[in-house]
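Yeah, one chain of the complex is gone here, protein chain that is, but the others are all in their spots.
Coming up: chain A.
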Amino acid sequence: MNLRSFAAALAVTVALPLGAASAADLEVTHWWTSGGEAAAVAELAKAFDATGNHWVDGAIAGAGSTARPIMVSRITGGDPMAATQFNHGRQAEELVEAGLMRDLTDVATREKWKDIIKPASLLDSCTIDGKIYCAPVNIHSWQWLWLSNAAFKQAGVDVPKNWDEFVAAAPALEKAGIVPLAVGGQAWQAAGAFDVLMVAIAGKDTFQKVFGDKDEEVAAGPEIAKVFKAADDARRMSKGTNVQDWNQATNMVITGKAGGQIMGDWAQGEFQLAGQKAGTDYTCLPGLGVNEVISTGGDAFYFPLLKDEEKSKAQEVLASTLLSPATQVAFNLKKGSLPVRGDVDLAAANDCMKKGLDILAKGNVIQGTDQLLSADSQKQKEDLFSEFFANASMTPEDAQKRFTDIIASAE
């Protein structure tokens, strides 16, 4: 343990008696309900309960798209929880602007978040007008292709090393009665898969130009046309998936019913829970094996402004608990995500997480689409791609035209 994490650990112990003196029940809402996620959130609860307070679990089933409206309406409706998960970025922007969220700058400066949180863009996403409003807990990257080794063995082909090989192996998989690419029916999965294809095929700069600068000329250009071509391949390969939830789609890969899935690193928790080993049972390809870049979106906890003083104090304890080195390690190992601190020791990390940490250390990172686009543009994108993936008669050219319109109207 190096000096800095020791100091942070010390800070937690200093906060400990403070928390014990004002023990409070804090309701924390989140949408971590799949097996791997629930195991991870239990780690957070354990760490917080150890401070003498009590974590009241407010899990809301059914992915973020179901949970966020409930959270937002509770906060705007005057019945705020003590803390809530959001993907950091623009989802809670207006709640902060309306003064409904608590300013965490005090805690952040006391515990030197600016120094310990890596990459710095994570904390920037929490910062509005120079004040810090959220505590990032993990880094999630979307850019992973998960492959079932068993499925490829059954089909008699080698496990692909990149996207092109995967596309080439698809007919063999189909012949063996295996769906090459599992894409669940929920709209965000199709939209997310497209974003991954974009960064893998068109590269980091194009990605930034389209989603960061909202450059419609690039969006209409030949680079993105190539991405749509790949999305067309993906659409063909995903035929016959017939499941809704992402973890059901992941389960198809785990059981060898599907060859692979484009999904964020949260899928890793499911593999782990099923007792599978990276490298032998499944293979992970960051950036689809083409362009090893990962996005640094993720989850963060926001703390609504509360009147109850005891609870407000406990909120501070919770914020520092979330970022303590011990919690970071325990939580992220279960969750399959990367810690937000660069200074913790992840010796227990598996192959895939190590690949992720490597890329992170090299600085091959981009901002997530949640950080770059508003919820409104994201939703339009979801509508477009869920239609595109379900409707084989929609041409890539038409889809690109509509995509360009969305980028043009994005703010």
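The definition used in the following text is that a residue touches a chain if its C-beta (ideal position, glycine included) is under 8 Å from a C-beta of that chain, and two chains touch if they have at least 3 such contacts; residues count from 1.
Note that in this section contacts and distances are computed from a predicted model.
Q: The hidden chain: which UniProt name fits, "Cytochrome c-type biogenesis protein CcmE", "Sugar ABC transporter permease", "RNA polymerase sigma-70 factor, ECF subfamily" or "TldD/PmbA family protein"?
A: Not shown, but named in UniProt as "Sugar ABC transporter permease".
Q: Which one, A:W113, A:F388 or A:F403, makes contact with the chain that was left out?
A: Spelled out, the listed residue whose C-beta touches the missing chain is A:F388.
Q: Just name the one of A:K131, A:K229 or A:R402 that touches the chain not displayed here.
A: Looking across A:K131, A:K229 or A:R402, the contact with the absent chain belongs to A:R402.
Q: Return the single residue from A:D308, A:D376 or A:E397 that touches the missing chain.
A: A:D376
Q: For a quick check of understanding: of A:A98, A:A120 or A:A361, which residue touches the chain that isn't displayed?
A: A:A98
Q: In the complete complex, the non-displayed chain touches which residues of chain A?
A: Considering the whole complex, chain A reaches the absent chain at 65, 68-69, 72-73, 76, 91, 93-95, 98, 185-187, 242, 244, 374-376, 378-380, 383, 386-391, 402, 409.
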